[in-house]
Every structure is written in C-alpha cells, then in structure tokens.
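Incomplete set of chains, arranged as in the complex.
Each chain carries a letter (A, B and C) given by its place in the written order, and its residues are counted from 1.
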C-alpha cells in the first residue's frame, strides 16, 4: 500500500531521526535512496554531537563529513544537526529534546518519520524514539501520518530478549535496487565501520538485507515496525 | 502512506475475511465503502454457514440476504460464500480451511486482506485469522502485500486482557465520509443488530468510530493492527 | 466484588493521582463521583505545577481554580497540590517524588489508589505511576490494598502500540449515573478542553464512556487496569 507513495514525489517529505550519525544508514539507507530516487524530499536529523574530551572536535568533524558523503550518495535533501551530547541524552532535560524535535517536525511537516527502535540498548535511542512520538502527537489536523521504527545493527539485537521491547518487523521495504548504494553509503563512515564478524560491518548489513528480503521473497529489504499510520 | 492507494482503482483487489456475516461490516465497513468509492474491487468471503438444527435454512437465507443488502450499500464487488459450519470451525480439518482460503487468494489475487483478529474470543475468528496467514504466505513473488486485522465489537473486547493477544490499533483509516453508510449497512442485519448497551449495537459502533477517529484527530475512523506490509 | 465497597462509606479513602489537573477527571471522574455519592472520602493529588515562563502564574491559578470547580462538582473531599515542575518531572530527583507521594499515602491511608497508566506517552505520567507504586509497597501490614491504572485521552492512546505497555481494561466501573456529571466536570477545565475531533474533547470522552460501557453491557463505564488487589 505504501509502495506508490514511496515511488512518487507527491508524498510529502520524509524525516529520519538518527541519534548518532550512521544509525540512519544502517536502519534505513536503502529506503532513503529509494524515496530520493522517486523524487521525494528526504531529511535526516542527527540528534547528538560527540562532546570533548570523549570525542575531539576533529573526530566530530570527521564523522559529520562522512555522514554528508553518505547522505549525498543516498540523495538526502538536507541534514539537520542538533547538538545534544552523545551518550548523555538522558542528562538533558527531556522537554528540551521534545521541544527541539517538535520545532523540526513543524518546520519540515513530514508525512513519514523513521525513528530508532525503543528497544535498542542505547538510552539515546530510547529517548530519541519517545521524543519523536511526543513531537508527532496527533493533537491537530496535521501531523506526521506515518511513523515507523527501524533496526540498528549493534543496538537493536543487543538488548534483553523478552524483557525489553522486541523488534519484529511488520513493514518490509524492497531495496533490491538500492542495497548496493546503501552498503557504499555505510562504507563512507570509515571511522565507524567495523570488520566482520562485528554486527556493524558491511557483511552483517548485507546479511540482514538478504534475510529481511527473503522473508518477503525479495532479494533485499529493510524491515520496520509500524508505530502509526493514518490513511 | 496507504491513503493514495485507497483512493485509486489501481491498487488491486481487497479481500475481507468474515468468519460470520456482519463481522466484516463491524470491523471494516467504512474502509470497504471508501475503497469501493475510489473504484477499487472489494471482495468479501464469509467463511461459515449456520448449520441445522442450530440455525434453520431460513435463518441462513435471511442472514445472507441481509449481508448482500449491506454489501450492496457498501459497494462490495462480490461476496464469496464458504460453507464451513458456524461455531464449529475447529471441528473441520485445519488443512481444509487453509486450502479453501488459499484457492480464493490465488483466484482474487488481492493486494490487501483484512482479517479478523487472532485475539477475538470466538475460535472461528482465531482459526480464520491463522488460515488467512497460511493462505498469504510470501513463498513466491506474488502474494497479498498488505494484511491487517480488524476489530469486531462483541468479539475483540471480550477475551482475556493480557492473557490473549491484545488489539491495539496502529493503522487508522479515516471514514468520516462513509461512517453513516457503515451504520446503515450494519442496520441491514436486522436479525443480528442488538439494542444498546449491547456492544453489537449501532450506538456502540458509532462510539467506536468516534473514539478511533479522535485518537488521530479525525471525526470517524476504523482501527486496524498491521500484520504485514510489503512495499 | 468491588461494587459494594464503592457504594459504602466504610471502604476507606480513595486517592487519585493526577500528573496534571484534568487527568484525574478524564480517567476517573465518573468513579470519583460514584464513590463520593456513596459517602466515601475522595482525595486527589496533583503532582505538578506549571512553571514560568512556559506557564504564567495566572495560568496556573486559572487551572487550579478550574480543577477545584470540577472537584467540587464530583464531591472530592480534598485536593492536594504538589509543586513538581510540569513536563519536567524527569528533571526532579526520583527519590523526591517517591518521598512526597509516600508521605501523602501514609497521611491519607487510602484503601484505593487510581494512578495514571505507565504506558502513557507523557513521561510525567510514567514517573507518577512508578512512584505511586513505590509509595504503596506492601512492606508492612497496612498499605493501599487496591491500585488501578486509569486511561487518559490524549496520553494513553498516543504511545507506541506493542512497544510500550498497552492499556487493556480488566476493571469496569459502571458510571451510568455519573457520566453527565463527569462531562460537566471536564467542561469546567475551560482552558484545557479541546474541540472535537481532538481526543481531549467532550465528544471523545462521551464516546469512550459509551464504548467502555458497551463492553460490559452498561450505558457508560470507566475502564481500568488492575495493578494489585489484596483481599
């Protein structure tokens, strides 16, 4: 049902919420490319920024450059940088994150939001998810009509089975035509890519796409959990 | 995302699986009308038939006539009647139901299936859901790309909270334009409609539409749980 | 089983925990009125207070006056005001909220507590629920014997289906005799009431009462999730 919208430019902007740079590519890079190919506006917001002394300014600059390279390859319209402290999102006032994301949602007016999964092991992901939902509340006629949660290798599978929210995909986007570009985009994050058998490696990412695809008889797919769709 | 497809005739046929006549109207009557209005083929399959002595042939004929009247009002393309025994679906071989639904799915080739919810209290509903999924397995390139479960007043809310599968809607279809027709269609089932405060009454059905609508800031809506969407 | 207690004055005080004024009326206004009618002590604690510059002192005063008007109409014995910052409960020390609610529970010694639902989208609700449970721990002979979670339109239905705790009511209180007073009480919150089809509107609230009632063959009801009952 969603296919036709993905493939047209009339569907309204999409917004992908990334707690840290590369989360969005791991979880939704193929879908982003497919939407961009179809002429749809694709926005990414990176919620956090590495803070000294944990991260040097140079490291931050490197990662952001890598992200832009990846985003260019995928056809991202615009990348929005927020400066909440990475790995310390829980130290910020919850209402500040709500406010910042709320403003962005009002400005972009996306019809589709892809957010990290609330069951991810990283608290930055959990809080980004919750604030995304707050920012998208259907308290007026217009709001993001479609919200999905994506899976992030090295975050989603590392939490506690049956004790934290499970990721069991019910939306599958065929990325047969964009899987290679997704892997290339991920490769742009030279400072982040790990060697197999690390989950955050190219091999793992390809295996995930193959498996998610096979579940629905496609060569490659990305899986999502639907949060809300209003038709 | 699904809206554009609902509103065009190019989206492929829709199939609504009703364990008994009127389940489909309670759960999805407004959505059916909206799809029909948009020119989409809408099929209904009624899985069971009342069996003597519990139900006389006359009663069965009455209910089927009522169903056809309701379906005409909603713009249903075709109603398919199966003759499994009502309230005794568990006495039939599971593979027979799988086979019958499988054949229908191959014949109609729907791109959307609306099925009863597996957490409904009626075992006929539970088994209809499972067989619908078997009949829609993605084991080849073509299969129903979208499967949703609908809610049925007097079935869905009467099972055991937290012990049987919960119905928590994540897809909302705006039926502001078809809610009145849905209520009229339900009214056609003169032999089935109950007086308020019975759940299977016109008042309850309207309250449900108002509530599901309000959740997403619409005048009236039908809620569904997404089972699978392939894009 | 609970009916007789609701209808007598011998049942001990009831305490309703409201993160913000009007949550308690939305979720339990009809039950509060019914208990008050039966001669039972009914206490409300409002956990937070709007903080400048987000909320002016005048706004706070207005809301509190509206709340008192609503509570008077419902027969509330006493309204207890705490001054934790609204929408910033997570910025307060968790132990402070535990302590404040603990003291109140010891002072009032309620036999029944109605708390917001932990699956509500608002973090103030989630934290109020948890602290209510901490304050009610059965670590000595006397403690609140009955704890239920209520549902709040515009909070409970707006979180993430299947990823956050679901509200599936297993306790239904017949409010056929008090539904009109509940709606009037809600109407007292002139600064909070929204127009339909907003969830926080009179129409939505009536539809919810009709639906919860119909589920148990009553004209109007409020639904709750039981947390603990000791008999």
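Note that a contact is a pair of C-beta atoms (placed from the backbone, for glycine too) under 8 Å apart; a residue touches a chain by one contact, two chains touch by 3 or more.
A quick note: this is a predicted structure, and the numbers were derived from the prediction, not measured.
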Size of the entire homomeric complex in copies, 3 being in place: 6
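Definition applied: only the chains that are shown with their structure count from here on.
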For subunit A placed onto subunit C, the superposition rotation in degrees, Cα atoms, nearest 5: 120
Fraction-based call for subunit B against subunit A, same above half, different below: same
Between subunit A and subunit B, centroid-to-centroid distance (C-alpha), Å: 34
Per-residue multi-chain contacts in subunit B, two or more chains: 170, 215, 217-218
Touching residues (chain side subunit B, partner subunit C) in the complex: 153, 157-158, 161-162, 166, 168-170, 196-199, 201, 203-204, 206-208, 210-211, 213-215, 217-219, 225
Complex contact set, residues of subunit A against subunit C: 93-95, 98, 117-119, 129-130, 133-134, 137-140, 149, 165, 225, 227-228
Subunit A-facing residues of subunit C, complex: 87-88, 90-91, 121-123, 154, 158-164, 194, 198-200
